[in-house]
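All protein chains of the complex are present and in place, except for one that has been dropped.
For chain A:
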Amino acid sequence: MPMTKDDVIRCLGTIAVVLKENKEYLTQLDAAIGDADHGINMDRGFTAVMDKLPGVEDKDIGTILKTAGMALVSTVGGAGGPLYGTFFMRAGTAVPNKYELTNGDLVALFEAALDGVVQRGRANLRDKTMVDAITPAVDELRKAAAEGVDTVEALRRATIAAEEGMKGTIPMKALKGRASYLGERSIGHQDPGATSSYLIFKAFLDTVSTHT
């Protein structure tokens, strides 16, 4: 069953709730290797997204995602603002004028989002960033679409891959962002950006599994 426009709106709502619940947790992760603001910033950003949604809820999925991205760019700040803002703006650009998303559309959406993040942040795999959670998730989505499994199963595999990617950042030495200044001391800590990326995939999965 394809994802509908209303599913996408519910996903954004779930992300907002999950990020609020994890505000302190993400900030604590960031305090260990960054500057202790990631949870606070993401919560502020998705609160702004929720404020903007009523104005576009009748529009297509592309417009809804682009609106979310623009709200993030103008409220989050830090590195998270341009990165997650670009993530959602590119995601929206990949699915113009659509009111339903097939698994193929989901792949296109998340591939575009990942490309945007890589371009904006110039991070590579294993730099200990959100790219380490998103990349394996997008790989799984692509495989799942090729196998023809349903959306819930595709997102389940993507979320598991994102979680593994997130945990995989723990032994890494950070090469990008503020954590890179710690060098060896960044080893042993989970990357906060990879963690919020995992939470976003999980929010997609949880929304879709409870509504289908």
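Everything below uses one rule, namely that a residue touches a chain if its C-beta (ideal position, glycine included) is under 8 Å from a C-beta of that chain, and two chains touch if they have at least 3 such contacts; residues count from 1.
To be clear about the criterion, contacts and distances are computed from a predicted model.
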Legend entry - Record-based protein name (UniProt) of the chain missing from this complex, from "Potassium-transporting ATPase KdpC subunit", "Amino acid ABC transporter permease", "phosphoenolpyruvate--glycerone phosphotransferase" or "Peptide/nickel transport system substrate-binding protein": "phosphoenolpyruvate--glycerone phosphotransferase"
Legend entry - Touch with the omitted chain, as defined above, among A:Val18, A:Leu65 or A:Ala79: A:Ala79
Inset, instruction - Could you tell which one of A:Val17, A:Ala36 or A:Ile187 touches the chain left off the display? - result: A:Ala36
Inset, instruction - Could you list which residues of chain A touch the chain missing from the display? - result: 27, 31, 34-37, 40-41, 44, 73-83, 120-121, 174-178, 180-183, 185
